[in-house]
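Taken from a larger complex, these chains appear in their original positions, while the remainder are omitted.
The first chain written gets the first letter, and so on, giving A and B; residue counts start at 1 in each chain.
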Amino acid sequence: MTPSPALDLTAARHVLDSQPFSRLVGARVTAFGDGGATLEIDVREELHQQNGFLHGGVVSYAADNALTFAGGTVLGPHVLTGGFSIQYLRPATGRTLRARAEVVHAGRRRAVVRCDLSTVDGDGAETLCAVAEGTVLPVATP
Amino acid sequence: MTPSPALDLTAARHVLDSQPFSRLVGARVTAFGDGGATLEIDVREELHQQNGFLHGGVVSYAADNALTFAGGTVLGPHVLTGGFSIQYLRPATGRTLRARAEVVHAGRRRAVVRCDLSTVDGDGAETLCAVAEGTVLPVATP
(Lines give C-alpha, C1' and ligand atoms only; values in the text may rest on other atoms or scores of the structure.)
Protein backbone atom coordinates (compact mmCIF):
# COMPACT_ATOMS: atom_id res chain seq x y z
CA MET A 1 0.00 0.00 0.00
CA THR A 2 2.69 2.42 1.01
CA PRO A 3 5.92 2.60 -0.99
CA SER A 4 7.91 3.05 2.22
CA PRO A 5 9.00 0.03 4.23
CA ALA A 6 8.53 2.07 7.37
CA LEU A 7 5.33 2.42 9.28
CA ASP A 8 4.09 5.64 10.79
CA LEU A 9 1.85 5.97 13.83
CA THR A 10 -1.33 5.81 11.76
CA ALA A 11 -0.21 2.65 9.99
CA ALA A 12 0.94 1.13 13.29
CA ARG A 13 -2.49 1.76 14.76
CA HIS A 14 -4.04 0.09 11.75
CA VAL A 15 -1.85 -2.99 12.28
CA LEU A 16 -2.72 -3.18 15.98
CA ASP A 17 -6.38 -2.78 15.18
CA SER A 18 -6.16 -5.70 12.74
CA GLN A 19 -5.09 -7.99 15.61
CA PRO A 20 -8.26 -9.47 17.11
CA PHE A 21 -6.48 -10.32 20.38
CA SER A 22 -5.22 -6.75 20.77
CA ARG A 23 -8.80 -5.55 20.37
CA LEU A 24 -9.95 -8.11 22.96
CA VAL A 25 -7.33 -6.83 25.42
CA GLY A 26 -8.00 -3.22 24.48
CA ALA A 27 -4.50 -2.08 23.50
CA ARG A 28 -3.64 1.12 21.68
CA VAL A 29 -0.42 2.49 20.15
CA THR A 30 0.41 5.92 21.58
CA ALA A 31 3.90 6.45 20.16
CA PHE A 32 5.70 4.93 17.19
CA GLY A 33 8.91 5.84 15.41
CA ASP A 34 12.66 6.32 15.67
CA GLY A 35 13.30 2.94 17.22
CA GLY A 36 10.60 3.20 19.83
CA ALA A 37 6.97 2.25 20.35
CA THR A 38 4.55 2.69 23.22
CA LEU A 39 1.44 0.60 23.84
CA GLU A 40 -1.19 1.38 26.45
CA ILE A 41 -3.99 -0.68 27.92
CA ASP A 42 -6.65 0.69 30.24
CA VAL A 43 -6.93 -1.59 33.24
CA ARG A 44 -10.36 -3.12 33.76
CA GLU A 45 -11.67 -5.98 35.88
CA GLU A 46 -11.63 -8.42 32.93
CA LEU A 47 -7.83 -8.15 32.80
CA HIS A 48 -7.27 -9.07 36.45
CA GLN A 49 -5.92 -12.18 38.14
CA GLN A 50 -7.53 -13.60 41.28
CA ASN A 51 -6.23 -10.96 43.70
CA GLY A 52 -7.38 -7.87 41.86
CA PHE A 53 -4.07 -7.09 40.18
CA LEU A 54 -3.49 -6.92 36.45
CA HIS A 55 -2.79 -10.46 35.22
CA GLY A 56 0.86 -11.13 34.38
CA GLY A 57 -0.33 -12.46 31.04
CA VAL A 58 -1.62 -8.98 30.12
CA VAL A 59 1.76 -7.51 31.03
CA SER A 60 3.59 -10.14 28.98
CA TYR A 61 1.21 -9.57 26.03
CA ALA A 62 2.03 -5.84 26.21
CA ALA A 63 5.76 -6.54 26.35
CA ASP A 64 5.60 -8.94 23.39
CA ASN A 65 3.63 -6.54 21.26
CA ALA A 66 5.54 -3.37 22.18
CA LEU A 67 8.78 -5.19 21.32
CA THR A 68 7.37 -6.16 17.92
CA PHE A 69 6.20 -2.63 17.14
CA ALA A 70 9.49 -1.05 18.21
CA GLY A 71 11.30 -3.57 16.00
CA GLY A 72 8.97 -2.58 13.18
CA THR A 73 10.21 1.00 13.30
CA VAL A 74 13.63 -0.17 12.14
CA LEU A 75 12.98 -3.44 10.29
CA GLY A 76 9.80 -2.49 8.45
CA PRO A 77 6.25 -3.73 8.78
CA HIS A 78 6.84 -7.46 8.34
CA VAL A 79 8.30 -8.51 11.66
CA LEU A 80 7.61 -10.80 14.58
CA THR A 81 9.00 -11.21 18.06
CA GLY A 82 11.42 -14.14 18.10
CA GLY A 83 11.47 -14.37 21.86
CA PHE A 84 11.78 -12.31 24.99
CA SER A 85 12.45 -12.41 28.68
CA ILE A 86 10.42 -10.55 31.26
CA GLN A 87 10.88 -9.89 34.96
CA TYR A 88 7.91 -8.81 37.06
CA LEU A 89 8.87 -6.23 39.68
CA ARG A 90 5.67 -5.65 41.65
CA PRO A 91 1.92 -6.28 41.42
CA ALA A 92 0.44 -4.08 38.72
CA THR A 93 -2.31 -1.74 39.79
CA GLY A 94 -3.38 1.63 38.44
CA ARG A 95 -5.51 2.96 35.64
CA THR A 96 -3.37 2.22 32.63
CA LEU A 97 -0.55 -0.13 31.70
CA ARG A 98 2.10 1.52 29.57
CA ALA A 99 4.68 -0.53 27.65
CA ARG A 100 7.51 1.57 26.27
CA ALA A 101 9.94 -0.30 24.01
CA GLU A 102 13.21 0.95 22.54
CA VAL A 103 15.48 -0.71 20.00
CA VAL A 104 18.94 -1.28 21.49
CA HIS A 105 20.54 -2.63 18.33
CA ALA A 106 19.31 -3.33 14.83
CA GLY A 107 21.06 -5.55 12.33
CA ARG A 108 19.77 -6.96 9.09
CA ARG A 109 18.60 -10.18 10.64
CA ARG A 110 17.18 -9.04 13.95
CA ALA A 111 16.66 -6.16 16.32
CA VAL A 112 17.29 -6.38 20.05
CA VAL A 113 14.75 -4.37 22.00
CA ARG A 114 14.17 -3.44 25.63
CA CYS A 115 10.81 -2.62 27.16
CA ASP A 116 9.81 -0.89 30.40
CA LEU A 117 6.32 -1.67 31.65
CA SER A 118 4.71 0.79 34.03
CA THR A 119 1.34 1.38 35.51
CA VAL A 120 0.00 4.91 35.42
CA ASP A 121 -2.30 6.22 38.13
CA GLY A 122 -4.98 8.88 37.87
CA ASP A 123 -2.43 11.68 38.25
CA GLY A 124 -0.24 10.36 35.47
CA ALA A 125 2.43 9.06 37.86
CA GLU A 126 4.23 6.00 36.52
CA THR A 127 5.32 2.99 38.58
CA LEU A 128 7.62 0.51 36.89
CA CYS A 129 6.10 -2.97 37.22
CA ALA A 130 8.11 -5.12 34.81
CA VAL A 131 11.08 -5.03 32.45
CA ALA A 132 11.55 -7.07 29.29
CA GLU A 133 14.12 -7.64 26.59
CA GLY A 134 13.67 -9.49 23.33
CA THR A 135 14.53 -10.01 19.70
CA VAL A 136 12.47 -9.01 16.68
CA LEU A 137 12.93 -10.78 13.36
CA PRO A 138 11.96 -9.76 9.84
CA VAL A 139 9.54 -12.17 8.16
CA ALA A 140 9.16 -12.88 4.49
CA THR A 141 6.51 -10.64 2.98
CA PRO A 142 3.36 -12.69 2.44
CA MET B 1 -9.76 -22.51 53.54
CA THR B 2 -8.00 -25.82 53.07
CA PRO B 3 -5.60 -27.05 55.74
CA SER B 4 -3.24 -28.43 53.12
CA PRO B 5 -0.70 -26.18 51.42
CA ALA B 6 -1.04 -28.22 48.26
CA LEU B 7 -3.60 -27.75 45.56
CA ASP B 8 -5.27 -30.55 43.69
CA LEU B 9 -6.71 -30.36 40.18
CA THR B 10 -10.12 -29.25 41.42
CA ALA B 11 -8.63 -26.47 43.51
CA ALA B 12 -6.34 -25.44 40.65
CA ARG B 13 -9.36 -25.16 38.37
CA HIS B 14 -11.04 -23.00 40.96
CA VAL B 15 -8.02 -20.69 41.09
CA LEU B 16 -7.88 -20.39 37.31
CA ASP B 17 -11.59 -19.72 37.18
CA SER B 18 -11.16 -16.90 39.69
CA GLN B 19 -8.83 -15.09 37.26
CA PRO B 20 -11.00 -12.85 35.08
CA PHE B 21 -8.32 -12.63 32.38
CA SER B 22 -8.05 -16.41 32.17
CA ARG B 23 -11.81 -16.57 31.65
CA LEU B 24 -11.54 -13.88 28.96
CA VAL B 25 -8.87 -15.91 27.16
CA GLY B 26 -10.74 -19.17 27.78
CA ALA B 27 -8.02 -21.21 29.54
CA ARG B 28 -8.57 -24.46 31.40
CA VAL B 29 -6.31 -26.61 33.60
CA THR B 30 -6.15 -30.17 32.31
CA ALA B 31 -3.42 -31.61 34.53
CA PHE B 32 -2.04 -30.56 37.88
CA GLY B 33 0.27 -32.25 40.35
CA ASP B 34 3.69 -33.77 40.97
CA GLY B 35 5.60 -30.76 39.76
CA GLY B 36 3.66 -30.35 36.55
CA ALA B 37 0.67 -28.44 35.22
CA THR B 38 -1.02 -28.29 31.83
CA LEU B 39 -3.17 -25.45 30.55
CA GLU B 40 -5.20 -25.55 27.35
CA ILE B 41 -6.87 -22.85 25.32
CA ASP B 42 -9.17 -23.49 22.39
CA VAL B 43 -8.06 -21.35 19.48
CA ARG B 44 -10.69 -18.92 18.22
CA GLU B 45 -10.60 -15.90 15.92
CA GLU B 46 -10.61 -13.47 18.88
CA LEU B 47 -7.17 -14.79 19.93
CA HIS B 48 -5.50 -14.19 16.54
CA GLN B 49 -2.98 -11.65 15.36
CA GLN B 50 -3.33 -9.95 11.98
CA ASN B 51 -2.25 -12.92 9.84
CA GLY B 52 -4.64 -15.50 11.23
CA PHE B 53 -2.19 -17.12 13.65
CA LEU B 54 -2.59 -17.31 17.39
CA HIS B 55 -1.27 -14.05 18.89
CA GLY B 56 2.11 -14.40 20.60
CA GLY B 57 0.57 -12.68 23.60
CA VAL B 58 -1.81 -15.61 24.06
CA VAL B 59 1.12 -18.00 23.95
CA SER B 60 3.07 -15.91 26.48
CA TYR B 61 -0.01 -15.70 28.73
CA ALA B 62 -0.26 -19.51 28.63
CA ALA B 63 3.45 -19.88 29.42
CA ASP B 64 3.25 -17.43 32.33
CA ASN B 65 0.23 -19.11 33.84
CA ALA B 66 1.34 -22.71 33.30
CA LEU B 67 4.66 -21.85 34.97
CA THR B 68 2.80 -20.40 37.96
CA PHE B 69 0.54 -23.43 38.33
CA ALA B 70 3.41 -25.90 38.02
CA GLY B 71 5.26 -23.92 40.69
CA GLY B 72 2.14 -24.10 42.83
CA THR B 73 2.33 -27.90 42.86
CA VAL B 74 5.56 -27.69 44.86
CA LEU B 75 5.41 -24.30 46.61
CA GLY B 76 1.75 -24.27 47.59
CA PRO B 77 -1.13 -22.10 46.48
CA HIS B 78 0.37 -18.67 47.18
CA VAL B 79 2.82 -18.19 44.34
CA LEU B 80 3.51 -15.91 41.42
CA THR B 81 5.76 -16.02 38.40
CA GLY B 82 8.84 -13.89 39.05
CA GLY B 83 9.85 -13.80 35.43
CA PHE B 84 10.31 -15.98 32.39
CA SER B 85 11.87 -16.19 28.97
CA ILE B 86 10.08 -17.52 25.92
CA GLN B 87 11.22 -18.40 22.41
CA TYR B 88 8.66 -18.70 19.63
CA LEU B 89 9.46 -21.53 17.23
CA ARG B 90 6.81 -21.27 14.54
CA PRO B 91 3.44 -19.61 13.85
CA ALA B 92 0.79 -21.21 16.05
CA THR B 93 -2.15 -22.72 14.26
CA GLY B 94 -4.44 -25.61 15.18
CA ARG B 95 -7.45 -26.20 17.36
CA THR B 96 -5.97 -25.98 20.82
CA LEU B 97 -2.92 -24.46 22.48
CA ARG B 98 -1.44 -26.73 25.14
CA ALA B 99 1.09 -25.40 27.68
CA ARG B 100 2.79 -28.15 29.63
CA ALA B 101 5.02 -26.96 32.47
CA GLU B 102 7.36 -29.02 34.65
CA VAL B 103 9.32 -27.97 37.70
CA VAL B 104 13.05 -28.43 37.11
CA HIS B 105 14.15 -27.47 40.60
CA ALA B 106 12.36 -26.34 43.74
CA GLY B 107 14.02 -24.61 46.66
CA ARG B 108 12.43 -22.76 49.55
CA ARG B 109 12.60 -19.40 47.85
CA ARG B 110 11.77 -20.24 44.25
CA ALA B 111 11.06 -22.93 41.74
CA VAL B 112 12.60 -23.04 38.30
CA VAL B 113 10.14 -24.32 35.73
CA ARG B 114 10.22 -25.17 32.03
CA CYS B 115 7.23 -25.09 29.71
CA ASP B 116 6.60 -26.58 26.27
CA LEU B 117 3.88 -24.89 24.25
CA SER B 118 2.27 -26.90 21.47
CA THR B 119 -0.67 -26.58 19.19
CA VAL B 120 -2.93 -29.58 18.83
CA ASP B 121 -4.77 -30.30 15.61
CA GLY B 122 -8.09 -32.09 15.10
CA ASP B 123 -6.42 -35.50 15.26
CA GLY B 124 -4.67 -34.75 18.53
CA ALA B 125 -1.26 -34.33 16.88
CA GLU B 126 0.95 -31.85 18.74
CA THR B 127 3.31 -29.33 17.12
CA LEU B 128 5.75 -27.55 19.39
CA CYS B 129 5.38 -23.79 18.82
CA ALA B 130 7.28 -22.21 21.74
CA VAL B 131 9.44 -23.04 24.73
CA ALA B 132 9.68 -21.10 27.97
CA GLU B 133 11.56 -21.16 31.23
CA GLY B 134 10.89 -19.16 34.35
CA THR B 135 10.96 -18.77 38.10
CA VAL B 136 8.04 -19.05 40.49
CA LEU B 137 8.16 -17.35 43.89
CA PRO B 138 6.13 -17.93 47.04
CA VAL B 139 4.14 -14.89 48.15
CA ALA B 140 3.08 -13.96 51.64
CA THR B 141 -0.39 -15.27 52.39
CA PRO B 142 -2.84 -12.36 52.16
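Following the convention adopted for this analysis, a residue touches a chain if its C-beta (ideal position, glycine included) is under 8 Å from a C-beta of that chain, and two chains touch if they have at least 3 such contacts.
As the structure is a prediction and not an experimental result, all values here were calculated from the model.
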Field: Total copies in the full complex, given that 2 are placed here
entry: 4
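In this text, only the chains that are shown with their structure count from here on.
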Query: So what angle, to the nearest 5 degrees, turns chain A so that its CA atoms land on those of chain B?
result: 180
Query: Once you find the CA centre of chain A and the CA centre of chain B, what distance in Å lies between them?
result: 21
Statement: chain A contacts chain B in the complex at 15, 18-22, 24-25, 45-51, 55-58, 60-65, 68, 80-88, 142
